[in-house]
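Yeah, one chain of the complex is gone here, protein chain that is, but the others are all in their spots.
As written, the chains take the letters A and B, and residue 1 is the first residue of each chain.
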Amino acid sequence: MTAITTRAVGSSPTRIEGTAKVTGAARYSTEQDHLGDVAYLWPVPATIAKGRVEAVDSDAVAGLPGVLAVLTPDNAPRLETPDDAELAVLQDHEVSYRGQFVAAVVATSLETAREAAASLHITYAEVPHDSELTENHPKLSKPEKVNPAFPTDTEDGDVDAALAAAAVTVDATYRTPPVHNNPMEPHASLAVWLGHELTLYDSLQGAFAAQQALAKLFALPPASVHVINEHVGGGFGSKGTVRLGAVLAAMAAREVGRPVKVVLGRQHMFTVVGYRTPTIQRVRLGADADGQLTAIEHAAIEQTSTVLEFAEQTTVATRIMYAAGSRRTSHRLAALDVPTPRWMRAPGECPGMFALESAMDELAVATGVDPVEIRIRNEPDVEPESGKPFSSRNLVACLREGAERFGWAARDPRPGVRRDGRWLVGTGVAASTYPSYVGPSTASAAAEPGGGFVVRISAADIGTGARTVLTQIAADALRVRVEEVRVEIGDSSFGQAALAGGSMGTASWGWAVTRAGERLRAALDEHGGDGRLEVHVDTAEEVKARTGFAYHAFGAQYAEARVDLDTGEVRVPRLLGVFGVGRIVNPRTARSQLIGGMTMGLSMALHEEGVLDPAFGDYVNHDFAGYHVAAAADVADIDAVWVDEQDEHVNPLGVKGIGEIGIVGTAAAVANAVFHATGVRVRDLPIRLDKLLGGLPG
Amino acid sequence: MKPFRYARPGGVAEAVRSGAEQPGSRFLAGGTNLVDLMKLGVERPDLVVDVGGLGLDEIVVDSGGGLRIGANVRNSDLAVHPAVRRELPMLSQALLSGASGQLRNQATAAGNLLQRTRCVYFQDVSKPCNKREPGSGCPARQGDHRNLAVLGGSAACIATHPSDFAVALAAADAEVAVTGPAGERTLRLDELYLLPGEHPERETSLAPGDLITAIVVPPLPFGTTSAYRKVRDRASYAFAVASVAAAIDVTDGVVRDVRIALGAVAPKPWRAHRAEDALRGLEPTASAFRAAVEAELSVAEPLPDNAFKLPLTANVVVSVLSDLTGASR
Partner (left out) sequence: MQLSVNGQSRDLELDNRTTLLDALREHLGLIGSKKGCDHGQCGACTVLLDGRRTNACLVLAVTCAGREVATIEGLAGPDGLHPVQQAFVEHDGFQCGYCTPGQIMSAVGMLEEFERGWPSAVTGEVQPAGLTAPEIRERMSGNLCRCGAYVGILAALTDVASRS
């Protein structure tokens, strides 16, 4: 691949939609005001965890003033069978988890829809449910593959023999709780039918995939479905594919003959849109006395629902992180009567690296080797399981740069000995990694009659800065200033494109935008520059040809933790991430995104837990008062920097995704720092005061 | 939210009359809890009597240092009042540790006292709750009770009172002035709040139409030596998992008087009389503080997931009193 000479790429323009967002002018999903009278739909969640809907007493609410329709499993329009079984909403009478939508009310006002939905009487035939994941759950089985298509189990060498012979071993079980994506904008859909043409305004990480899914569900040609996601209020994986609110909106809008809005309540966000599965992970490490790994075993237990199988790839990072003589990884899955878990920011790597990087810290303690040094000692030359060379890998550089910046050298390894008044103080480190995926995308570029250029791609800016960085990339490809380029995104009619997920947006869209810009520039050069030229590109062939290397980003995170001796309250005054993530297109937005991931990682470390009540089968703390995410007061000095990394193999721009790596390793760095501060090893997240209180020195 | 009639009375008497005549009416002031609960379907009033326009929003500091706080005084106005900051720091600290800047601007003093528990079962109408639906059962003992009561609960209910402000008021021996259909009266906080017993649906001794018009805080000469400490799962914008309001008077090397109230451990702000009695006349040492609070907590009935509140509360009491007295630890 040839390198591109850049000008705009690497500079730090502020966000293109910045003014729109700070003035409240940016319109998200349903915030459209040109559609006339819209109706409002409010869903009815099941109040049992398993069974059947026997009857819905629609008549009692159907006659209320303002109620336009009551959708139930009995009367809801039939849909084609979706690929995603969660989208078959109201298509049968089964209840597979508490909170699953079993009916919906459409009304002329939000207040009426909501009250009517609340008063709708539903009779259930309830059967016993089983919602609690346990280590020896009888339903645990081996999924065929793990998300998206990784082998379920891998084995390399004789782990048992290596463990038996190891000078030092670590054998520990780590637990991560259910964690909920909770983007600040709830899932929201506004559907409008014009004849047999459906327009959907929605909060989605990918409009094109949504268009395809809806076309299939409603048996329409894809061209008859138009999906618009101009601004998206966060997603973190939960808006990766279209969710059931869109289906309800489309269904209802056709039933009542007017546009219908479906905006989920925050409480619904804990059930029907996905979340991170809880995990129970056993890690066994074997090493020689110097901390050189001879064996790694990582076995993950996780859950899915009975609606569909989602098997998170919890241990895949262990397959690529460290050199070791032997290695075994596995995943076991129990299909329980619980809401369906799906993707959440760095699915797999995030919980998996909490376990592996905590275990590495335990190995450092057990061997007396410095936690930074022990990772450097186990740096592999090639990707351990595949034997492929890395397209680039700068974990060691990140560890060293971080150690230098953080002041690691003076660290006393003894736990529980540093006090500042009534605070215990400690520091910890952990590694980060995330794959550098890329997906095929199409894009178009055109010279505009009045001057300037427009580039169109069905990308989504969920807060990543995609609109801004694609403009920079397009300007360079066109060899013009960024002010001359307008990038339009968030519209399925722009054609197939990768979704804003898997940290592959900039790599995938940037590739297509680069090719579109280059081709338009060549055409303009050939045709003399004026006239109405438009080019279309598709990177499918090029993307398919990317092979031969292992493509991953790496990083190191350093944390300082302070623990109150009286209360066990934890504060994290410093968190530093150093990343090797290829070329940085926009340092301003890149830094924000990395820090944002680390902030969510801090939140995971200290706060986040969906609390299951097994008697009911749902997450009982389903709001922002009960489910804590980090607030401003929890976030002190967090910074992210990167090492210079030129990767000519990963993609033409040399970029690696940065949306997810920031959350990978943070929780382990914090847990390791808490151990260093207190001597208490917390192996089950979140690290709350009650887990520390009993173990603190008096 | 159920449809309701909305009334804006012209005076206290009219408000009281409206409230007394219409069963199922609710007084609305700041609304930060009532509107929240109406959206959840927990509160379903037929009539909402908006008392926000009745004035009742003055803070009067009397010459002895006592306070008369109008029922409608916003939490933020009270918290930042210079006299409160100086004379009764625990009151200001309790208010400022509660909720958020926005909520404190909206929420009123009386409303704060009458806010309802944040027990997850109480707030979810799809689940049983003896407080919300008497006789329906309490899933909390077997379920999520990490932040529920270790003191003062009953078989029927272990909900905790969520207020910070009320804890500091309890320590300050505050009273509420109430106007009801039968006229005016004052209630001490321990008369206002009821323990759940067999009737967790009855949280206060207020009858329909009873309107709190003011909170009266008597002078506390050693109030300047007071503090409120709140422990929570997030550094801000979270309910307490344990809290302590305390004021102490050490004269000639002994504890002459002390006030201790505990939050997030009981269905009402928990005045620690036992601990106070144990401390009077003793030298103010960390070990004396610990023995005193342990005496208070000896009657606790913890459950598996909230037992941590006992050592936590004890530590916080020792910490607060040590800080106030300069006792070494």
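Basically, a contact is a pair of C-beta atoms (placed from the backbone, for glycine too) under 8 Å apart; a residue touches a chain by one contact, two chains touch by 3 or more.
No experiment lies behind these values; they were computed from the predicted model shown.
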item	value
Listed residues B:Ile69, B:Ala99 or B:Leu297, member touching the removed chain	B:Ala99
Touching the absent chain when the full complex is considered, from B:Pro82, B:Gly135 or B:Gly183	B:Pro82
Touch list for chain B against the chain that is not drawn	1, 3-6, 28, 31-32, 35-36, 38-40, 48, 50, 52, 76, 79-80, 82, 85-86, 92-93, 96-97, 99-103, 105-106, 235-237
In chain A, positions touching the absent partner	14-15, 17-19, 21-28, 31, 33, 109-112, 115, 182-186, 231-234, 236, 263, 265-266, 462-465, 588-589, 591-593, 595-600, 603, 623-625, 629-633, 635-636, 638-639
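We take it that only the chains that are shown with their structure count from here on.
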item	value
Inter-chain centre distance, chain A versus chain B - centres from mean C-alpha coordinates, in Å	40
Chain B residues within the chain A interface of the complex	1-3, 41, 118, 120-121, 124-127, 139, 142-144, 146, 231-239, 241-242, 308, 311-312, 315-316, 318-319
Residues on chain A engaged by chain B in the complex (per definition of touch)	45, 47, 111, 114-115, 118, 422, 566-569, 571, 606-607, 611, 613, 615-616, 620-621, 625-626, 628, 630-634, 688-690, 693-694
